[in-house]
Each structure stands twice: as structure tokens, then as C-alpha cells.
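Only a single protein chain was left out; the remaining protein chains are all shown in position.
By letter and in written order, the chains are A and B; residue numbering begins at 1 in each of them.
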Amino acid sequence: MSYTREVFQRLQSLSLKLLSNPPPPAGAYFGFRLHAGFGFLAAQTSGYDGRFTGAVGNEISLEQGKLAAQTAALDALSRIHQALSGFDRRVGLPHVAGHVASAPDFFEQPEVLNGASRLFNFVLGERGRHSRTAYAAPQLPKRITIELEITFAYRR
Amino acid sequence: MSYTREVFQRLQSLSLKLLSNPPPPAGAYFGFRLHAGFGFLAAQTSGYDGRFTGAVGNEISLEQGKLAAQTAALDALSRIHQALSGFDRRVGLPHVAGHVASAPDFFEQPEVLNGASRLFNFVLGERGRHSRTAYAAPQLPKRITIELEITFAYRR
Partner (left out) sequence: MSYTREVFQRLQSLSLKLLSNPPPPAGAYFGFRLHAGFGFLAAQTSGYDGRFTGAVGNEISLEQGKLAAQTAALDALSRIHQALSGFDRRVGLPHVAGHVASAPDFFEQPEVLNGASRLFNFVLGERGRHSRTAYAAPQLPKRITIELEITFAYRR
């Protein structure tokens, strides 16, 4: 079984599937660029559709925040799939930076971002192992809750 | 005509020119570093000269914000030119992260950053195509309005 099929089966076991059309760029840029074995992605978000809106600790609970982070991770996987036409080119995910729209007294950004990290670890297996940085944002563009910045790796 | 000359002509058609002296580092660091076909730049900003000061949605309007972003993009181009002595080493711009000093109720950071993206696209043509992430900052160092973080690519 191809690795891409494994990825799809693992997603299915969670009742998740890739977005067939990742949201288009919100401006004068592109969804992804590839260079020298590294892939660069436009913002992967918890959705511009208003499903998750606002800051964790205010409008969004910790549990909802984790789900928002999982949604952003699914957006990231969808974009990688689109960029490489699957996951078989030895995809790696060396680093994930996660930005969490946060109430002023909310400090549990790492816990929120585990919603994304756990999805990457489960779905990609060893290839999903990543280092991570977490940030608190006062707000994010279009009131989104989570924005991920990922550089992925692939076999050229 | 060399690609570098094309770049200069396109800038000239907008009545813009590269900064002959990009602002020196504001601390104990260097303006750029090159490694393995990637170039790393110190902060590219809308200027420490006070031309643009403060947050979009407060002191700075959306239209001024776009101009500030264009100014930061010009700073970036100037630094790349300085690092590679021109643009002929197959310069690429795989990713642009843009940080916008923002009033608490301002959510149109992508629109602001289009001021930078459109300059890159127009001046560098296909080689300027980039993915992008946008962030809202409560403030930025020295009260600047826009800070870009760019890793560029070049032929070794």
C-alpha cells in the first residue's frame, strides 16, 4: 500500500478527510512554492469560513482551540498533498510554528497547538515528527483563531 | 538585457529605486547571511526614519499601510541586491512572512501586505512568486508599521 493511501486511511479512521480545495490565497501570493527540497506554504488556518473566530480564552475555549488547531493541520496536509500530488515523495515536516489568537491572560498556547501536532504525528507517523514554536497573537487576520507556518521537506 | 537591468527598469517605471544604503542593523547582527542556496535577511521594514510610525487602524490608514508594506518590500529588494551584487543569480522569493502593527480591531493584514506582494510580483516577475503568511502585532520595534521576514533563494 502506498504511503499516500496509508495517510488517507489514517485520516478516515478519525472521520477526517483532506480539503478538496484548500482556501485560495487571501492576496497577491501563491499557495505554495518549492525550492531545493523544501516546500513553503501560505498560511494554514483554522478557516476563513467563520467556523472558529476569535481568541482562545475569550470567544474560543481551550477544547475548541485544540479543534481549531487540528483544522489548521488538516489545511496544511491538504496543501502539501496539493503541492506534491500526494505524500509519496518522502514528505517530512521539520518545523511547525503555531500562532494562537489569545486573550491577554491566556498562556496555554502549547496545549492548544497539540491539536495540530497530534494530527501530524498520527497521520504522517515518523515523517510527521516536528520541532515546534508557539506564539500568542493579540488577533490574527480575518479574526481566525489559529495560523500555522510550516516549511516541509520532500525528495527532489 | 540582464535580469538585474530589467528589475531596475521596472522599478523606474514606478518611480522607485533601490535604497543605496539599506538601514544598518539595529543591533549585534548582520544584514544578511547566505547558506546552501538560501539567503537570510535581517528585518526589512517600512523604515526606522519615522516616515511610517504606529499601527494600521490607529495612526496609519489602510492605504498608508499598503504604502508602508511597499516600502518594506523595497528594503528587502535592496538587501537582496546588496547580498548578491545584483539579481542575476536566479533569485527566488519562496516565502514572505509579514508582520503588521495593528489596532486591536484591525483584521485586514493581508490587504496591507498586498502592497509588498504586488511590488515583488511586478518587479521580479515569475521569480517573485511567493507564498505568504500575515500576522498582526500589537506593536513592532521602534514603532515601525511593517516588518517583513524573507528567506530568499539563489543559485550557488
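We take it that a contact is a pair of C-beta atoms (placed from the backbone, for glycine too) under 8 Å apart; a residue touches a chain by one contact, two chains touch by 3 or more.
In this text the structure is predicted, and so the values were computed from the model without any measurement.
Enquirer: Which of A:9, A:61 or A:133 sits in contact with the chain that's absent?
Expert: A:133
Enquirer: Extract the touching residues of chain A with respect to the undisplayed chain.
Expert: 36-38, 92, 94-97, 102, 104, 106-111, 113-114, 117-118, 121, 129-138, 153
Enquirer: Residues on chain B that touch the omitted chain in the whole complex?
Expert: Interface with the chain not displayed, on the chain B side: 25-36, 38, 40-43, 99, 137-143, 147, 149, 151.
Following the convention adopted for this analysis, only the chains that are shown with their structure count from here on.
Enquirer: Write the angle of the rotation needed to overlay chain A on chain B, where the fit uses Cα atoms and the result is rounded to the nearest 5°.
Expert: For the C-alpha superposition of chain A onto chain B, the angle is 120 degrees.
Enquirer: How many angstrom lie between the centres of chain A and chain B, each centre taken as the mean Cα position?
Expert: Each chain's C-alpha centroid was found; their separation is 25 Å.
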